[in-house]
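Complex shown without one protein chain; remaining protein chains in place.
Let's look at subunit A:
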Amino acid sequence: MTAGTSAGPALSRGLRPSAGPQQAGPGGRTRKSLRTDGPAGYFFLSPWILGMLLLTLGPMLASLYLSFTDYNLFTAPEWVGLQNYVDMFADQRWRQSVLVTLTYVVISAPLKLAVALAVAMLLARPRRSQGFYRSAFYAPSLIGASVSIAITWRALFSDDAAVDRVLTALGFPSGGWVGDPSRALMILVLLAVWQFGAPMVIFLAGLKQIPRELYEAAECDGAGPWRKFWSITLPTLSPVIFFNVLMETIGAFQAFTSAFVVSSGNGLGGPAGSTLFYTLYLYERGFQDFRMGYASAMAWMLLLAVGLVTAVLFRTSRSWVFYNDGSS
């Protein structure tokens, strides 16, 4: 991407709450003309339209319908009304999965973003080796979601393995983390934090956009580093922070592979359900127990939760996200 004029994540502008259709929409309407490309437009968009109807909208509606039924894939769906949703709240394992997922989201997303921002601030000063470090720190984001890395993590955190040995040598004997219900989730949190590179790169792009004059003016007024951070860096970076918070939070809700691999051998989501991500339980219900209706209801609860979080973030963003074009 060299010819792109937009530095900084374009999406953070595309997703801004106050953006009207004009700003969020594609293709600047540079001049008015009567020309319309109707047929060509639909032709070029036809694969996307098909995908939208067949693989997104259709399945969404279907899963909404299924969520009110009892369906095991082999006999016809049987209408049960809200029973699946009622059952869910009485289901111990479901409640456990909600708790695990919320804990994971609340710890891993802020931690990952704090590390990403701190390292981005460190790298922001232009130096010769900046490009090298930026790439190197980004690398874990590419491989972190793979089964391979999850296996490595499992090995490092096993009983009497590398992490345990280092901690014991330092005087904190902890035992293996993989088999310990009170610590297993932390392995997954650390694995998430290890992938701070992607949001870091986005923060860096945002930091580059802050005009140097702002800092110079603040220094003239005698502002120290903290003051500059709170009064200049954070407010000017707030659209990018908002974007990263939104994407990381939504992403954390959907984590799957790492928990699946790290817990395997201790039962899905084990030990003792301590890594039972919501998505894992959805998989268990849908594809191991073949309770497709129940799993669909779970999927819609997830959609509602993610929608709710998104709405809350957008709503609160009005008070802490500042856009530098006068529309705040």
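What we mean here is this: contacts are C-beta pairs under 8 Å (C-beta built on N, C-alpha and C of every residue); 3 or more make two chains touch, one makes a residue touch a chain; residues count from 1.
The rule is simple: contacts and distances are computed from a predicted model.
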Name of the absent chain as recorded in UniProt (options "Putative inactive metalloprotease YmfF", "Thiamine transport system ATP-binding protein", "Carbohydrate ABC transporter permease" or "Phenol hydroxylase P2 protein"): "Carbohydrate ABC transporter permease"
Residue of A:Leu117, A:Leu204 or A:Val321 touching the missing chain in the full complex: A:Leu204
Residue in contact with the excluded chain [from A:Leu82, A:Val106, A:Ala139 or A:Val312]: A:Ala139
Missing-chain contacts mapped onto subunit A: 1-12, 14-15, 21, 24-28, 30, 35-38, 40-52, 54-56, 58-60, 62-63, 66, 73, 119, 122-123, 125, 127, 129, 133-149, 151-153, 155-156, 158-162, 165-166, 194-195, 197-198, 201-202, 204-205, 243, 246-247, 250-251, 253-254, 256-257, 260-261, 264-265, 279, 282-283, 286-287, 292, 295-296, 299-300, 302-303, 306, 310
